[in-house]
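Subset of chains shown; positions unchanged.
Per-chain residue numbering starts at 1, and chain names A and B are given in the order in which the chains are listed.
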Amino acid sequence: MLVNRRTLRIEWGQCDPAGIVFYPQYFIIFDTSTGWLFERTGLSPRAMRLKYGIVGIPVVDVGATFRAPCRFDDEVIVESQVSEWGRSSFTVRHRILTNGNLALEGFEKRVWAAPHPECAGAIQAQPIPAEIIASLSDPTGVTTVGNKAASEN
Amino acid sequence: MLVNRRTLRIEWGQCDPAGIVFYPQYFIIFDTSTGWLFERTGLSPRAMRLKYGIVGIPVVDVGATFRAPCRFDDEVIVESQVSEWGRSSFTVRHRILTNGNLALEGFEKRVWAAPHPECAGAIQAQPIPAEIIASLSDPTGVTTVGNKAASEN
């Protein structure tokens, strides 16, 4: 699978009075990291929504295990990859490392979701396009769907 | 003017490593407090959007002055009122008190905004309905537009 790596700094406002990251902040990092992983297809999040007529890729199941705290000013590496493809759902695995050690790992199970054809405001799971699967399954990151500069972020 | 008062507790996740509220959190409190002030009209935020065809009341100008920090577990009182009515804009003044002392005060200048009739995605300022002005100008809170139980929150 294609692994997307981001280098981030832990910011003051992400930390709590114990001086460590307030844990819901990690899910914000997961969410944006999934966005950047999917950008490796060569499509921005908005372009992907337009091209395939989806409203998004909402989360249905999520979890994380915390091994060591991250602190203000720490530089962390976030590694994200799809760990499992279903027909209309998939699981993204995230690992966050500080100083080469695993601080936490987690997952997001998400659904490829289009507007429901009959029920306004509701969504309906759709089969994930084969080219998206192919692109994010290619460990070299060469296989892209769009032509956006697919730089790591 | 009608003053809406809310009693809140400062939560762990709102505070930073210095043990005090991370200042952008106060603007989240301002935003929700404006919501609860407008609920004193007897209309929920969603009902108000439906009744008047507005997309919301976006902020155009905002500011705050911080006098004393609020800390984890502090009980604070938030007092909110419209301090000025324009034709299609208005200013809400917020004061946050701890132990009877003013911790901070600020304001949000907002616009009564409907979808632009010609430009998709854009908005257009609209005159504020007279009954909304009347309701939020009545210090007793008796003058309501809708019939929702207008309890303080």
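The working rule: a residue touches a chain if its C-beta (ideal position, glycine included) is under 8 Å from a C-beta of that chain, and two chains touch if they have at least 3 such contacts.
Everything numeric in this text was worked out from a predicted model, so none of it was measured.
Whole-complex copy count, one sequence throughout, 2 copies displayed: 4.
Methods note: only the chains that are shown with their structure count from here on.
If you average the CA atoms of subunit A and of subunit B, the two centres end up 34 Å from each other. By the touch rule above, subunit B contacts subunit A in their complex via residues 12-13, 15-19, 22, 24, 72.
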